[in-house]
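Heads up: the structure comes next, in structure tokens.
Removed from the display is one protein chain of the complex; every other protein chain stays in position.
Moving on to chain A:
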Amino acid sequence: MTIRILGAGVMGLAIATELSARGHAVELVDPQPAPGPHACSWWAGGMLAPYCERESAEEPVERHGLAAIDWWHRHTGCVSHTGTLVLTLSRDRGELTRFARRSRGHQAVDGAAIAALEPDLGGRFTAGLFYPDEAHLSPRTALSELRRRLAARGVAFHLTPPAPTPELSIDARGLAARDALPDLRGVRGEMLVLRCPEVSLSRPVRLLHPRIPLYVVPRGDGIFMLGATMIESDRRGVVTARSLLELLSAAYALHPAFGEAEVLETGADARPAFPDNLPRLRRRGATLFANGLYRHGFLLSPAVATMAADHLETGILPEFMDEVSQ
């Protein structure tokens, strides 16, 4: 039996990879021939930062997110395991205290330690938090690599669903599955990509700010991805001037050289989320829905893929499954 997976974004590719690695035959259906801007995972930051995310996310995000680093390493080999640095401007020191109190897995770092970790930020910050066990990846590389390895194993990718209807389908269409999942909503995120050869960073840096939370993820070769806004809107399309202003001014505060950067790309998309911002598995007869990764596409897709595979193999009802019907 070949299991059909609808949607080749991060959710669909992760499930296909997990099932294929366990010896199941799978095929993917996606109207687009390759990972690209049609999928919200294309625009992701790719931070594997379960501890930092816990500051505003529910407990399962940290617990399941921890396993993601190893999963992505095994299946793509393109994880940078260099931790996360969290900083704040001296005016906003209270934000750092709060962030430290609400997360674990960190060590306090002073100006010298910050300079040792990130020489280009030396002398600019006197206090921060370092999360040594966190990691990051380049989403576009990782998605392409999952797809390449699946194809190399003989997994078929279809642009339209071939006949006949399979015995079992997994619906991983993200926000497009709102036709079947009415409690799914879109949460808008915006990002931009800069080239700034003057600045070199080894790990994602988060700048805490009372209004504008910023993260900067190094992609290598002087390229940086900046994110991210969280707006309760399902509007996709281009980034707004205000979000650009906010992200750039925060980046400029992190390092003035970002003011001289080239803006290579801007983008915005809507991420699928359920009311508690946690993912869901729903079994309806011959269809298993996997959706609602919210801002945790790369952090939680391995856990959801593992749960989906466990469910299909053993019939167990995993943690994120809230519906089973015929």
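The working rule: a contact is a pair of C-beta atoms (placed from the backbone, for glycine too) under 8 Å apart; a residue touches a chain by one contact, two chains touch by 3 or more; residues count from 1.
Throughout what follows, contacts and distances are computed from a predicted model.
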item: The complex's invisible chain, by UniProt name, from "Thiazole synthase", "Fe-S cluster assembly ATPase SufC", "Glutathione import ATP-binding protein GsiA" or "Peptide/nickel transport system permease protein"; value: "Thiazole synthase"
item: Given A:Arg22, A:Arg102 or A:Arg284, the one touching the chain that is not displayed; value: A:Arg102
item: Touch with the omitted chain, as defined above, among A:Ala21, A:Leu89, A:Ala176 or A:Ile231; value: A:Ile231
item: Absent-chain contact - pick from A:Pro197, A:Pro210 or A:Gly259; value: A:Pro210
item: Per the touch definition above, residue among A:Arg4, A:His64, A:Arg185 or A:His311 touching the missing chain; value: A:Arg185
item: Residues of chain A in contact with the chain not shown; value: 56-58, 101-102, 185-186, 188, 210-211, 231-235, 240, 270, 273, 275-278
